[in-house]
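Note that one protein chain is taken out, while the other chains of the complex remain in position.
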Amino acid sequence: MSDALSELENILNITIPKDFVEEVVKVEEGHFDIISPFEKAYALMKILHDDAGIYHLTTISAYEKDDSFNVCYHIQHRIEEEVKEIPINFIITKIDKDNPKTPSMIDFFVAADYYERECYDFYGIYFNDHPFMERLILPEKWPDDVRPMKKEYSWEQIREITLNLAKQISEDD
Amino acid sequence: MAEDFRSRFRVLTDGSDAPLGADHHIFVGPQHPWAEEPAHFIIHVKGERVVEANIRIGFNLRGMEKAMEARTWRQNTMLIPRACGICSAVHQNVYVRLVERLAGIEDQISERARLIRMFSCEAERVHSHMLWYGILAHDTGFDTLFHVTWRDREIIMDIVEDISGNRVNPALMLIGGVKRDLPKERADKARPMINDLIKQVEYHKKVFTEEASIVNRLENVGVLTKEDAKKLTPNGPTARGSGLPYDIRKTFPYELYDDIDWNLVYYTEGDVLATTLVRLDETLESLRMLNQILDRLETASGELLQRVKPRISEGKYMTRAEAPRGEDIHYGIANGTDKPERYKIRAPSLGNIDATLKRMDGEYIADMPVILRSYDPCFSCTNRVMIINQSTGEKKIMGQDEFALKAIKAKKYNRPFF
Partner (left out) sequence: MSKKKLLVMGGEAIKNQVKGPVTLHISERLEKHPPPEDIRTIPRIIEEKCIMCGTCVKVCPTHCLWMEKDDKDNGMIWLLRPQCMWCGHCQTYCPKDAIHIDREPSLSVSLFSFNVRQDYEMICAKGSFKGEKAEKKLAEVIEEGAKTIKEIEEFRS
């Protein structure tokens, strides 16, 4: 771990406090995973954004791991002189499944707005301090407690919910 | 950044989010003759100038990510190109590279298979860009050029059909290699066609840079400065038109792109003309690349398809590729069975919307179609197509369900919509 961490620190030209990261994994040449607990995630992202100058957020993906949620910010460190990008997967772990809350990174990336709202739609993960945490993709009348990408809903169940919704709306009319 | 934050996707149906100073609100879409795809834009204007533009997305969600979890890795190879109507090969390329890495066979793919994959991706870039600048010419009112580009586009479509058996969805790639070979007769048949097309594209470029009636419509329109571009994270030609020289084929090479001779194209002006020229130059680069690939295929050898077990061992991996519209990223998690645990797709268009809306600030309404076209809108590509939210003359705004119902009834009873 420390090898990968020091290599990443060299590339980014910063020092990352040891207790901010759980693990740094070198996936391949010039491609890293940073795994960080959610209490420290905001401070760590601040270092990456302010000191290392990372400004490009490609997307955010959320997924379930055991009995917690993980949120992965795919960010790119760009070196303009060499025309080179270092992809970094910034993974926030151990987000409580019953009350999923994690800091919003909207202070650093404007693009985080809709990616975070997409995660909120599909998983119900609430991003603290996001100024407009509302539905982005799902229909207006979609039941609030159904978060379709969760594993507890199977593909068939989601289809059934959708059909019921359509039926109910046509009956209401 | 939080202070001046204003969600461009914030569209409240009671109209309370309209910016101060705007006196009219123009609603475009989701069913609009301008756009081939459903998109709902709300443009707040003061007089002739745009104050702010907003977009509403998320309607016709197809649920591909969920569907993929219910299918096997092998089956998903053919589902994934359907993420986008026109850049299907690049989605498939990203997917197969991801799975190959998880299966641990990414070094065993032969040179020949990689070259055929690249051929498919580059041919797709050519026809996608040609389609785009054809429609751009149509948007500027220059229909002669539109017809000429689309006539010439048939050349590359014929090549793709000849090589893959399909016109727009080549679906040549498989986990472990490619589906079919590119034999020598076909390469010989394609070569003169490619050379013809290079001449034609050079002619298109001449028109785009010299013809006053088109240059005047594009020059200094919708300028996106480099600083803004850095903030709003556009990708692909939109970013390269604003002086951000990032192309994943150069910055993080995949397949054999670091082995082939080609130039990175970028312009610093930031207006719509710059993004157009990026695409025109890229088309030429891609066509030259196609010729090189055909030359290399004469000597390249190796097995076309490696056997891969249907079960993929545990792990997660992220792959990216340069789609015609920008940066395409997939993130896959395997759990040891033959189905994915989680699969995330982010296609380029979603990342570009923000920057494009920014371009519109302070521009004329008349320039709106050109600017909106500038990022090559492809809403099936965002994996989360539009829902419907339409306004009549008064400020009546319908919910999507209501709208859909009305649309169905209008169609069924053959009566007018409103």
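Labels A and B are assigned to the chains in the order they are written; within every chain, residues are numbered from 1.
Everything that follows uses one rule, which is that contacts are C-beta pairs under 8 Å (C-beta built on N, C-alpha and C of every residue); 3 or more make two chains touch, one makes a residue touch a chain.
Quantities reported herein were computed from a predicted structural model and do not represent experimental measurements.
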For the chain that's been dropped from view, list the shown partners it touches.
B
Just name the one of B:R74, B:R191, B:K231 or B:R288 that touches the chain not displayed here.
B:R74
From the listed residues B:G104, B:G165, B:G336 or B:G362, report the one that touches the chain absent from this view.
B:G165
Per the whole complex, from B:L102, B:L197, B:L273 or B:I345 the residue touching the absent chain is B:L273
In the full complex, which bits of subunit B touch the chain not displayed? Write them out.
71-72, 74-79, 144-145, 148, 151, 158, 161-162, 165-166, 171, 174, 179-180, 203, 206-207, 209-213, 215-216, 219, 273, 305, 408, 412
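Keep in mind that, in the parts below, only the chains that are shown with their structure count from here on.
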How many angstrom lie between the CA centroids of subunit A and subunit B, rounded to a whole number?
23
Subunit B partner contacts - residues on subunit A that touch it in the complex
27, 30-31, 55-59, 61, 63-64, 72, 74, 78, 80, 83-85, 87, 89, 106-111, 113-115, 117-118, 129, 131-132, 134-141, 148-149, 154-155, 158, 169-170, 173
Interface residues, subunit B side, partner subunit A - complex
1-2, 5, 7-10, 57-59, 61, 63, 65-67, 69-70, 230-233, 235, 245-246, 248, 250-252, 264, 317-318, 320, 327, 329, 331, 333, 341-342, 344, 346, 350-351, 354, 384, 387, 399-402, 405
